[in-house]
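As you look at this complex, bear in mind that one protein chain is not there, while each of the others sits in place.
Entry: chain A
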Amino acid sequence: MSVVTNTTTIGAIELPSRRNTELMLLGFAVVIPIFAYANVGLAIDGKLPPGMVVYGLALAVVAGIAHLVVRRFAKYADPLLLPLGILLNGLGLVLIWRLDQSVRLQNLAKRAYGGFSESAPNQMIYTALGIALFCGVLLVLKDHRTLQRFTYISMAVALVLLILPIVPGLGADVFGAKIWIRVGGFSIQPGEFAKIVLAVFFAGYLMVKRDALALASRRFMGLYLPRGRDLGPILMIWAMSLLILIFENDLGTSLLFFGMFVIMLYVATERTSWIVIGLLMSVGGAVVVASFSGHVGARVAAWTDPFGCWERGGLDAGACEQIAQSIMSFGSGGVLGAGWGQGNSDLIGFAANSDFIFSTVGEELGLAGVMAFLMVYGLIIERGVRTALAARDPFGKLFAIGLSGAFALQIFVVAGGVMGLIPLTGMTMPFLASGGSSVLANWALIGILIRISDTARRPAPAPAPSPDSEMTQVVRPS
């Protein structure tokens, strides 16, 4: 790096804003789900689905508003994030609508609850609310660094959010996992929002403490071991994620939080020892809990031998059947899939449109479709990591990597769960699964990433004109 730098020339180059690229991509992101919707309707009823025009217009309007807000308030933002979100959300709506048409699921609901209500209209409303939240984030959060101020408040909020489901009278135990709260007629999954709030806390905390954590350590067996007093917060997070696991039976959320924390810790301190310590702690915790908790034990049994434990019957048979059915969904889909609306992924039962919605992709779109979806998710993660790389402030870097890391872990945990790669954890596939909390939280997440990327890519403000620059001839040493 040369000491002699003429900063004035940089200001003259205007970075392209890429807003038109985004608009074009949005066009694809709206048209593809509309075709998918038409396809499902033709496959199931032999005619174009009712309300196709309304659906198409609604999606286009929502996407258009989001685009205008980005154009106005986050001009230099990453152009891919919004179209990818719209694409996934639109396809998710089609998948949910498709499962609404399943006679098998309708009968199942009628037998169990005495009635069946469609999920797609609700999901449509949640999508609109999600985009509204996305716009709200961009409007209110002019600079992500203002969130630094709320470091410790975020911690308190996150703790409250996580504890809510175990508060008697508020929490709802659904299929063995206490991760919902019921307010009025709505059920909310606080864990989805806690993900973002916790990222704020971790980023703020680690930015301040990174030097202490990175430098004040002793070398032991090739690893830099932290001082005891620095280990405190980490132990606290570890204990908290274990408590979530034990009291809420929520393997996914606890894994997600701890994983996110370890990633952010590693990025903040640049010390591999944190990864080793984090892995040891999570493995230790998981083993201990798995051997005591029946719920987690059942999930592990269902993972190792789904068909065997389904056949043996007993208490776990339900969980095992779901996994076995899901794996068969993927297998029956084969390379090209059965086609939209022509599979039988609804054999999985109740969770077909939430936890197991990815199995429908597997069966109806086949290997090709699953890989395409995974690549779309991969692109979102990649844009997130790129945003972290580009961010100029440590808080923004940590925040962006925390959110994208959590997103990646969530994809891995959910998709890996339904594909039988890892034990099922009962989380939702972002943007695809039916459920308001998930859609809202993930749109907020995209909104924040867009805000950080806007700040990161925004050209540096032009410096005050320097009177010398016109006259001085710079001679660079070669």
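Definition applied: contacts are C-beta pairs under 8 Å (C-beta built on N, C-alpha and C of every residue); 3 or more make two chains touch, one makes a residue touch a chain; residues count from 1.
Methods note: contacts and distances are computed from a predicted model.
Taking the options "Probable glycine dehydrogenase (decarboxylating) subunit 1", "AIM24 family protein", "Penicillin-binding protein" or "ABC transporter permease" in turn, only "Penicillin-binding protein" matches the UniProt protein name of the chain that is not displayed.
Taking the complete complex into account, A:Ile401 is the one of A:Leu93, A:Ile401, A:Leu432 or A:Leu449 that touches the chain left out. Across A:Met221, A:Leu315 or A:Val335, the residue that sits in touch with the chain not pictured is A:Val335. From the set A:Met24, A:Ala112 or A:Leu421, the residue in touch with the chain omitted from the display is A:Leu421, counting the whole complex.
The omitted chain makes contact with just one of the residues A:Ile234, A:Ala324 or A:Ala351: A:Ala324.
With the whole complex as reference, residues 104, 107, 263, 266-268, 270, 307, 310-311, 324, 327-328, 330-335, 344, 347, 362, 366-367, 370-371, 374-375, 377-378, 381-382, 385, 388-389, 394, 397-398, 401, 404-405, 408-409, 411-412, 415-416, 419-421 of chain A touch the missing chain.
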